[in-house]
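For reference, the structure I am asking about is given below.
Excluded from the complex is one protein chain; the other protein chains are retained at their positions.
Note that the chains take the letters A, B and C in the order they are written out, and that residue 1 is the start of every chain.
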Amino acid sequence: MYTKDEIIATCISHQIPNGQLVAHGIATPLVAAGYLLARLTHAPDLAFISAIGQSVCRDWAPLGVATIEKLWISQGLMSINFVDAVCSFIPRFHPIEFFRPGQVDATGNFNNVFIGGSYERPRLRLPGVGGIPDITPFGENIFLYVPRHGRHTFVEKLDFTSGIGHDPTTRPGKGPTYLVSDLAQFDFAPESGRMRLISIHPGESLGRLQAKTGFVFEYQEPVAETDSPTPEELRLLREVIDPMGIRMLETLSGRRRRQKLRDILREESAFFAGFEDS
Amino acid sequence: MYTKDEIIATCISHQIPNGQLVAHGIATPLVAAGYLLARLTHAPDLAFISAIGQSVCRDWAPLGVATIEKLWISQGLMSINFVDAVCSFIPRFHPIEFFRPGQVDATGNFNNVFIGGSYERPRLRLPGVGGIPDITPFGENIFLYVPRHGRHTFVEKLDFTSGIGHDPTTRPGKGPTYLVSDLAQFDFAPESGRMRLISIHPGESLGRLQAKTGFVFEYQEPVAETDSPTPEELRLLREVIDPMGIRMLETLSGRRRRQKLRDILREESAFFAGFEDS
Amino acid sequence: MIDKTLSLSDAVRYVRDGHTIALGGMTIYRRPVAFVQALITTENPPSKLTLFSFTAGLASDILVGAGMVERIRTCYFGLESFGLAPMFTNAASDGKIEIIEESEASIANGLRAKMAGVGFMPSRAWQGTDMFSVRPDVRIIEDPYNGRDLTAFPAIGCDVAVIHVLKADKFGNCQLGGNPTIDHELTLVADTVIITAEEVVDSLETSIDFSGLPVSAVVHLPQGAWPTSCYPTYPIDGDEILRYIDACNKGEFDAYIRRLSQ
Partner (left out) sequence: MIDKTLSLSDAVRYVRDGHTIALGGMTIYRRPVAFVQALITTENPPSKLTLFSFTAGLASDILVGAGMVERIRTCYFGLESFGLAPMFTNAASDGKIEIIEESEASIANGLRAKMAGVGFMPSRAWQGTDMFSVRPDVRIIEDPYNGRDLTAFPAIGCDVAVIHVLKADKFGNCQLGGNPTIDHELTLVADTVIITAEEVVDSLETSIDFSGLPVSAVVHLPQGAWPTSCYPTYPIDGDEILRYIDACNKGEFDAYIRRLSQ
């Protein structure tokens, strides 16, 4: 058996061709796990650029929370300052990047600013847009992931559009090409620009998927089933890439999430001895 | 006794207040000699940025021709790439910089593009403008130097304006504040913006200066005499800063210049042993 | 150069009512937390600050919690894997704080415009998004070479920038230890630059990350980023960050800060 985070990380990994430049944003350990899984299986020649540390990396290390900088700083091929990365490096290379939308609509527009209420008095203020409105107007390698599939995320109408999707009347960019959640994988139909089911994860049903999605998505029957992670993929995720289970943080919330964080920090402080020595 | 290059370097040195950032362009060893003389006398806390090596330096080394990079690269506090230096660093810091005009007019406009003929068929094509038209429209620390004072350089009308002077009808910048040649020192009168004599170098006359200048400059009688370099300044220039006499290249031309270059290169190859070892 | 070393209590006096204050580092890495604490607990703490942070995190959340921030300019405000920034998230939902909605590109281009001494820098960013609806001050211009619409991001400066560094010399030359973020740029756009440093040495001779030329004050402040990290000297103190979040969630921000400052 495997967990939701593991099939998401595996699906992310399968989207990464060898030899590509992949970008890793803030607080997205599931994406890091997916990239590293690709790196250790079919894509040994990946290069990473990371928001944390602002380096170009070819090497890798297991995921951390308190010590995550070690991965990106100490093993960097070169350091790039944020301004150069944003203005020159990312526009030039169109790196593959996975974004986690706060809300996403049927054509792949998405929102990371606020949910509910008004902009001035939101029900929930989100952390903010980062580089999303910068890259999505022209990016060619935009991918989305949603760790907890639900109608609060997949909505008919966004409260705010910070990431550009496939609405053919408004979009200047190319839009996201792929979305993975804990229930299924999607791409976007070329004509309509609407979300289109690729496959449902093992054990999930089309009816449940439709019920948990706030808009109508396209699909063809018979519906395909997502490949389960292989035993080797699971071993790599659990033993090599992320032995502390940091990737799980994105699928947990509230008390369970805080408890998991405490467990991770306890395990990591053993690792910290090495951090201090190096 | 002293040579023309030595009084010019000394005058340059006297213009540099302690604690400033000074910029050093391409092929201007006289300016480097002046900066280093300031550094070793009244201005120990200078910082340098140099076109060669693109570094910020606090340390210094004797001048070189074939090995000049060693000075600016191996001893740099930090490296700045050219694009950042041009777009961000220089506009932010307004470093002191000495430019050598191909032609200069009475209000301090100057030309480093071509002399005589037309732009398409010039009598003499000059190397080009470097950063002159970039900095002079807003720079606050523009200085000029002319190693060989003559009517070919001090002209009534420029063939091309690449550096902005004090013409009050056109200038958006502040213009050069100072000019030194092998004959005299000048500043610019606040009202008219025209060149104004500060002092004549020892042994030169006002009549000769006027005859060698292609326009009327302002002066007050009695005309002051430039301070001669002190014995200590001459010792520093000759023995410490520039024992090979590289600063003299700017006051020589033709065969004498090439012979001086050959002499320098021969002396420098002894020094090169050390260059290779370091 | 001038010796710029200064005591923490003198350095906080640079920050005045109504100032825009920028904080170096990023989210929960190398943030000037000890400086922010000192600023909160000083005798007459400044008010109505505008906070400028490329990515705002713990230090910013504390400043917001203390009620000193009227306005925040950032493209991300959160505690990374530790979740939302509690005091910011509450203040934003209550409409008690003005947000100048930025993105990575609007900040990066705004800094470049300020450094270059021009009003704006052009970019393809934001085209087609709702960002303009919350930033009516951001103009769209026509590219004179191809007629396309471009976003003209306005210049961004600040009154005071506070940057915690691994090592500084007394002139303000600094080494960061990686994670350069926008700290070098902050030193170039701020009117006043304050450095807090794990270690202060007489003179750094090489490999600095930015020059001390624009620095006004250097404060020796070991553990000055705690509980955020200062790589490679110490990692994030995650337990302390969780204690902070728990205290905020229980409405005990003030008590937490008092305890921290004892």
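Descriptive notes on the structure:
Here is the rule we use: a residue touches a chain if its C-beta (ideal position, glycine included) is under 8 Å from a C-beta of that chain, and two chains touch if they have at least 3 such contacts.
Every value quoted in this text rests on a predicted model; they were computed, and no experiment measured them.
Judged over the whole assembly, touch between the missing chain and the shown ones holds for A, B, C.
Only one residue in the set A:35, A:89 or A:160 touches the chain that does not appear here, and it is A:89. The chain that is not drawn here is touched, among residues B:132, B:146, B:179 or B:195, by B:132.
Although one chain is not displayed, subunit B still touches it through residues 26-27, 29, 51-55, 65-67, 69-70, 73-74, 76, 79, 81-83, 86-87, 91, 113-114, 117, 119-125, 127-138, 160-164, 170-173, 246, 249, 257-258, 261-262, 264-265, 268, 272, 275, 278. Seen across the whole complex, the unshown chain contacts subunit C at 116-124, 139, 141, 143-146, 148, 150, 152, 154-155.
Although one chain is hidden here, its contacts on subunit A can still be listed: residues 19, 21, 45, 47, 56, 58-59, 75-78, 87-89, 91-93, 138.
Rule of thumb we're sticking to: only the chains that are shown with their structure count from here on.
Shared contacts of subunit B and subunit C, meaning chains that touch the two of them, come down to nothing at all. Of all chains shown, C has the CA centroid lying nearest to the centroid of every protein CA atom. If you tally contacting C-beta pairs for each pair of chains, A-C comes out on top. If you average the CA atoms of subunit B and of subunit C, the two centres end up 41 Å from each other. Between subunit A and subunit C the centroid-to-centroid distance comes to 26 Å (mean Cα coordinates, whole Å).
Between subunit A and subunit B, the centres computed from C-alpha atoms are 56 Å apart. Shown for subunit C are the residues that touch two or more other chains, namely 112, 185.
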